[in-house]
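One protein chain is absent from this view; the other protein chains keep their places.
Here is chain A:
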């Protein structure tokens, strides 16, 4: 089972000296165990870009999709046997003392390009597809969104090789957020912040510049897309098949 982890941190948190080292250790450990399929920290020095669409207009603006106290700082895509394993993986992450990790199950069935090495001459952007998910309309006993055909084929063809991978996520009602409180991992139901718009899916783009990312986001057709520049190389083993270490 795949889970999408959203890392959020306190913007003015103080970090122990060895955080960087412990981050590297966590990545190495999870990669070795075959848990980590993809992931990257996001550039904190580059503001996110929001692409909003109404019936008639598309507007591009500076700023995150939602004003929250904690800021989205990175993501990971992991493969875990069940939620308890996902919680253990998130619980071991070194940034947890200064923020939270939201764990969201991925809806299977999204077509994924053949994994390939990242291109050195391109930038990677994390594209968060957001919408208002306040209604619980999607949660029914029989509702298994993964069983339904997806109308995104045209967009996926348009994005082509520039889309490294991406998944639709189970609704925020199925999110679990992990924090560290007094040295122990605290588990709560729900997303990291109760905002009106919530992340509903993501795609990782490899493009020349922000304009190209905005063009792909605009073509997506969603009401609200949040683009964030990634800071580092990412492993990429994200197909529907088993992860290979």
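The rule we apply is simple: contacts are C-beta pairs under 8 Å (C-beta built on N, C-alpha and C of every residue); 3 or more make two chains touch, one makes a residue touch a chain; residues count from 1.
Note that contacts and distances are computed from a predicted model.
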item: Complex member absent from the view - protein name from UniProt, among "Cellobiose transport system permease protein", "Alkylation response protein AidB-like acyl-CoA dehydrogenase", "Transporter substrate-binding domain-containing protein" or "RNA polymerase subunit sigma-24"; value: "RNA polymerase subunit sigma-24"
item: Which residue of A:6, A:170, A:198 or A:222 touches the chain not shown here; value: A:170
item: Contact partner of the left-out chain, one of A:45, A:82 or A:117; value: A:82
item: Absent-chain contact - pick from A:39, A:74 or A:105; value: A:105
item: Residues in chain A touching the chain absent from view; value: 1, 81-84, 87, 103, 105, 136, 139-141, 143-144, 147, 170, 173-174, 176, 184, 187-190
